[in-house]
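All protein chains but one are shown in place.
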Amino acid sequence: MKKKLLSIGLVAALLVSAFAAGCGKKNTDGDDKKTDGKVKEIRFMDVTPNPAREQAFQELIKDFNDKNPDVKVVYESTPWDQSHNKLVTLGSAGSLPDVFIMHQQWNAEFTSAEWVTPLDDYIADWKDADKIIPYVKNVLMEYDQKNVYGYTFGIPDGLTTAAMFVRTDWLEEAGLTTEDLETWEGIFEASKKLTIPEKNQYGFAFRGARMGSEQMGMYMLAELGGKLYEEDGTCRINSPEGIEAFKKYCALYKDGYAPQDAINWGYTEMVQGFTSGLSGILNQTSEVVATCEDSMEDGTWTTIPFPRASDGNIYSKADSYYMAMSNQSKNKDEAWRFIEFMLEPENNRKLSEACLFIPVMEGAENDPRFTEGGMKGFVDSMNDPTFIREPFYGYFPELGEFMETFYDAEVQKYLLGQQTAEESIKNISDYLTTAQQKYMQESPDTPIPTSVRTDGSEVK
Amino acid sequence: MNKKKKLEPHIFMTPSYLILLVFLGYPLLNCIRLAFSNYKITQLNNVTFAGFDNFLKIFQDKEIAMISLNTFKFVIFTLALQLVLGFILAMALKRPFRGRGIYQGIVFLPWAFSGFIVGLTFQWLFNAEYGPINDILLKFGLISEKISFLGSPKYALWTVIIALAWQGIPFFGIMILAALQSVDAGLVEAAVIDGANAFQRFWHVTIPCIKPTLIVTIMLRTIWIFNNADIIYIMTNGGPANTSHTLASYMFTKAYSTLDFGYASALGVLFMVGMIIYVCAFVKVTKYNQEDA
Partner (left out) sequence: MSKYKTKRRLLLIGRILILAFFLFIVCLPIYWMLITSLKTTADINTLDIQYWPANPTFQNYENVLQQSNFIYYLKNSVVVSVVTGIIVLFVAITGGYGLSRYKYRGKGVTMLGFLVTQMIPMTLILVPMFLIFHSVNLGDTLTSLIILYVVINVPFCVITMQGFFANIPIAVEEAASIDGCSKFQVITKIVLPIMLPGIIAVFVFAFIGAWNDLLGGVMFINSELNKTLPVGLSSYVGQFSINWGEMCAGGMLALIPSALLFVMVQKYIVEGMTSGAVKG
């Protein structure tokens, strides 16, 4: 009898707990989620939220919802560190948001998993399509997407490129001007002159971790004329020029123009290094302008265009997040209407201003919000006639592993003196050659990663 | 009656069985299945049987020797720090003193922080340039120049160990304290009457009484520390040059950077086998099962 009671008790307790859990649900479901059949709900997810950006999105979404009573866009966000994980989970569970912000690093994954919708038909009827600025249209949409994957899946929403943040007051003290920093050679020289260890002052904000090697790679590729692979897929960095460039860049750290700790620096630390007055030169993208404005005195810093390689060209990169539409969306037409709305030139400028991007639609060329102050160095880089966009390391599936676990470690081993420059470069080069050649056999139609000019022409 | 008696334990176990079967049974089987498949989340239409390929890939990694050693250090030292300090803390808290409630409320706080906040804060504390630890050591003249804790292969792993130990001491403290409180006071009194000194009482009465808790806590904690990759990812990302990676952080970073769930599952299976061996050995060495029934 007692045992019966006990087991009844157990069942009751289980029920209670299930009920308690059920209550939790009721509380959270909210009231405005009710869709009365006609209003279609569009879920939109941002993957790199910050307060200014979220506010801009929320305002634009409210505007859209007011103008489109039959659609209701719901804003969601995931912190950047977890966003890749989250989207992959959502994707494999078949419940991606209708529209989401996507990073170009995920192109290969998301297309081969077929999580993104081809947008070419929509673009054909898009009234603003001719207002997209040439670089975005030619390079980011045509070259990077259609050329490689056969269709367009992401509409860039704001351009960001690299420039050098410099401490003007330090330059002055050292008897330098920003013109001395026009070339990489000038950057190396200035880093030396700006370094005063007694004052705890270092020339260059070196990034040694969390894909810091990518920054080293930008210089190395520049000195290779932007050419990463031979026609047969052999990586070109294992050459005298490649090794020399590698050594030269790493000397910034090895010779003490950056603090010893910099081997562990990622994005946030190198930015902090610059804003706190530890480093004098910082290679960063335009989003950082806001951080500098917040914590540095006016007149002590500026941005200058990305430095030229020894052949006189600016080899750099300029990417954008994409607005992508999920292939799992049930309301694709409504989702497209939302994307279209977000890219109306005026709305795009609004978002770009909040996020410190260069707008992707024409009409911002004479807008002081995007051409003056901290943004100047970036716009000037992009507008330079010699601007060349460097190639990706590849489209092969091992790319994530290479970038996240291999590249940095090999470079760090040289920085620490655990192996020679030649060994590090050989390991990196061999890895890339193997992966690229294997990929070329499996997908012979995909082009070899190549540098491109603003008009979309390849640098051969 | 006899039959009922036999059923009794199972009645008690039903809720736990249910929860585990419903929610963990499938992932467990799936994990084993995936371990033997070529399963990349981005190539779901191309899933094939892989045999032992995924396992071979694990052992062919040339960093595996160093990283295994790191893992060993990481687990042993984190566990030792947590256990010893947690034990001392529990002993110190055992007898009442004024303000003990508040004191306990504060000392247990590290446990109430999310891992990423602990990681970020310790990363900052140990930073060579803006970090207060270097600054304090310099000011007190304990070191003559800045130490790059996170940037040096010598120290990076230790900073992670310290951060994780800091967070875990309260857990041991609470568990041991709770166990100490259920030690029968009568037994201790009896020992006093028998003329046992403090150390003898501790060793022959207290320790045996809390042994089950100690063993279980150590066993569970070892597994938990072994699996804890977040704090490494946040503080050092395994660097410099992989010197602060452990098996869990290195391998899973690798698996997830290519979304290779087959590889990740193979790791999971391998870790399970390792853990089963560890638990069996641990139970045997500590004679755990013989004591309790």
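Think of it as A and B in the order they're written, each chain with its own count starting at 1.
To be clear about the criterion, a residue touches a chain if its C-beta (ideal position, glycine included) is under 8 Å from a C-beta of that chain, and two chains touch if they have at least 3 such contacts.
Quick caveat: nothing in here was measured; it's all calculated off a predicted structure.
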Of B:L137, B:A196 or B:C209, the one touching the omitted chain in the full complex: B:C209
Among B:I64, B:I88 or B:A196, the residue in touch with the chain that has been omitted: B:I88
Full-complex contact with the absent chain, from A:M102, A:V148, A:L278 or A:L399: A:L278
For chain B, the residues touching the chain missing from this view: 6, 8-16, 19-20, 23-24, 26-28, 30-31, 34, 85, 88-89, 92-94, 96, 100-118, 120-122, 124-125, 129-130, 132, 135, 166, 169, 171, 174-175, 177-179, 181-187, 190, 209-210, 212-213, 215-217, 219-220, 223-224, 227, 252, 255-256, 261, 264-265, 267-268, 271-272, 275-276, 279-280, 289, 291-293
Touching residues (missing chain, whole complex) on chain A: 2-3, 5-6, 10, 13, 17, 20-22, 24-25, 27-30, 43, 45, 48-51, 74-82, 85-86, 89-90, 92-95, 97, 200, 267-268, 271-272, 275-278, 284-285, 287-288, 291, 294-295
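To be clear about the criterion, only the chains that are shown with their structure count from here on.
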Residues of chain A defined as touching chain B within the complex: 3, 6-7, 10, 13-14, 85, 88, 91-92, 108-110, 112-113, 200, 208-210, 259-264, 266, 269, 272-273, 276, 278, 397-398, 400-401, 403-405, 408-409, 412-413, 415-416, 418
For the chain B and chain A complex, residues of the former touching the latter: 4, 8, 11, 14-15, 18, 40-44, 63, 127-130, 146, 148, 150-153, 156, 236-242, 250, 253-254, 256-259
